[in-house]
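Complex shown without one protein chain; remaining protein chains in place.
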Amino acid sequence: MWKWLHPYAKPERAYQLCHTLLPWFATVAVVSLIIGTVWGLVFAPADYQQGDSFRIIYIHVPSAILSMGAYVAMAIAAAVGMIWQWRTAYMTMIAIAPVGAVMTFIALFTGAAWGKPMWGAWWVWDARLTSELILLFLYLGVMALYAAFDDKLQAGKAAGVMAVVGVVNVPIIHYSVEWWNTLHQGATISKFGKPSIAPEMLWPLLINLLGFAAFVGAISLMRLRNEIVQRELHRPWVADLVANSNARAEKE
Amino acid sequence: MSPYAALLKREMTLAFRQKSELIQPLVFFVLVITLFPLGVGPSPDILQRIGPGVIWVAAILSSLLGMERLFRDDFQHGWLEQLALSDASMTGLLMLKVLSHWLVSFVPLVIISPLLALLLNLTEPMYWALMATLALGTPLVSLVGAIAVGLTVGLNRGGVLLALLLIPLFIPLLIFATSAIESAAMQLPYGPQIAIIAALLLTTLALSPFAINYAVKVSLH
Partner (left out) sequence: MMRFDSFSEFVAMGGYGFFVWLSFGVTFVVMLLLVVDSFYGQRRVLQKAKQEIERKQRILAARRAAAKESQA
């Protein structure tokens, strides 16, 4: 079953895969982000309680979901690296980390800007805001640890341990903080059977969720590609790559 | 003498020869706690209100100061490589090092906590809850800390990085520990919080040996 996956452990193949997938992800990201955002801002009805401020939901919820999803993806990449000794898995891990950190920052910032009119304060020590803040620290820890090593293979292994330790802790942190204090409204789209949100409000949210997911995918692919080249500078295939890109630049 | 007993004896001897390194985090702990009454005012009610949190935050911060000592010297002297080459189980030896670190850096802290409880005007039930949370929580700090120290021991500038890696992981512990003490202050049962801390400790005890072993091996290359 895993046989088809193995060739992609080789950096060159992984690079080609990134190259093939990137345009698709980028197109989906741009198209859905435009449709979802415009729909959400212009066409979706206003919330009967929160008025137009609820439109922040169209970036807040997708970025919050993706901030956690990206963390899990990062930890899975780290675990794959540890178990099967793939260097490309560590590269994937460190390619995802900054993207996830940016998603976390967006979720925090939009949460604050939504909280100000709704709760009357930019920041409240609400359970989800707090766990999101801690998630940002976890991302920063992984990135800082990776940056601290000169030997990048060792860096990948070390940061991988922290990513896995972090993913074990994320649910504990989340539930402990939730138990500690809760003020945040319940999850909006976790109950798919009977959503607590009107369909005409839900559609743009789902489209934007797809857009954010494709955005995270596209940027991670781009960063993974850079990371691969960076680490494989002395390989012949990189030399061919550079020669090709030079030829293309001269043609233009 | 078995290699484990020999290692434990060596660790203890070394720790008591470097008394300043033993005492400094403890002094730091007391100093941080004395700063709070000066900062927020001497009102006994306020001190009692913030006391549990202050003691636990100070304990976590002072533990970060001494945490590097866990593997740093042995790594620099090549002693960890010797351990890795020995016949005895590396995981077992590392766990013994963590145990001895806990004995020399946290047990004194638990012992002087009655004094600090007096300074912060904690009541007697709060004091017992504080003791229970410290007794169960500090081994957890040592075990999780050992993972991060194992990873950063080869780096020259590990200090701040260690804090960045560890503080987020200690948040659940801080929440449940302070909540137990607050329940005790209100004469409520605090068994559930203690049980959760114990559960966290047991889970960490089961999983961290592998992580510590792997982390040290990454640093040893």
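Labels for the chains are A and B, by order of writing; each one numbers its residues from 1.
Going forward, contacts are C-beta pairs under 8 Å (C-beta built on N, C-alpha and C of every residue); 3 or more make two chains touch, one makes a residue touch a chain.
What you see is a predicted model, and the numbers here were worked out from it, not measured in a lab.
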**Message:** So there's a chain missing from this view; which of the remaining chains does it actually touch?
**Reply:** A
**Fill in**
Answer key for A:21, A:46, A:121 or A:147 versus the chain not shown reads A:46
**Asked** Going by the touch rule given at the top, which residues of chain A touch the chain that is not shown?
**Response** 37, 41-46, 51-53, 55-56, 59-60, 63, 98-99, 102, 105-106, 109-110, 113-114, 116-117, 215, 219, 222-223, 225-226, 229-230, 233-234, 238-239, 241-242, 245-246
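Going forward, only the chains that are shown with their structure count from here on.
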**Request:** Report, in whole Å, the distance between the mean C-alpha point of chain A and the mean C-alpha point of chain B.
**Result:** 33
**Message:** Taking the touch rule as given, give the residues of chain B at its contact with chain A in the complex, in rising order.
**Reply:** 144, 147-148, 151-152, 154-155, 157-158, 161, 164-165, 167-169, 171-172, 175-176, 179, 200, 207, 211, 214-215, 218-219, 221
**Fill in**
In their shared complex, chain B is touched by residues of chain A numbered 82, 134, 137-138, 140-141, 144-145, 148-149, 154, 157-158, 161-162, 164-166, 168-169, 172-173, 176-177, 179-180
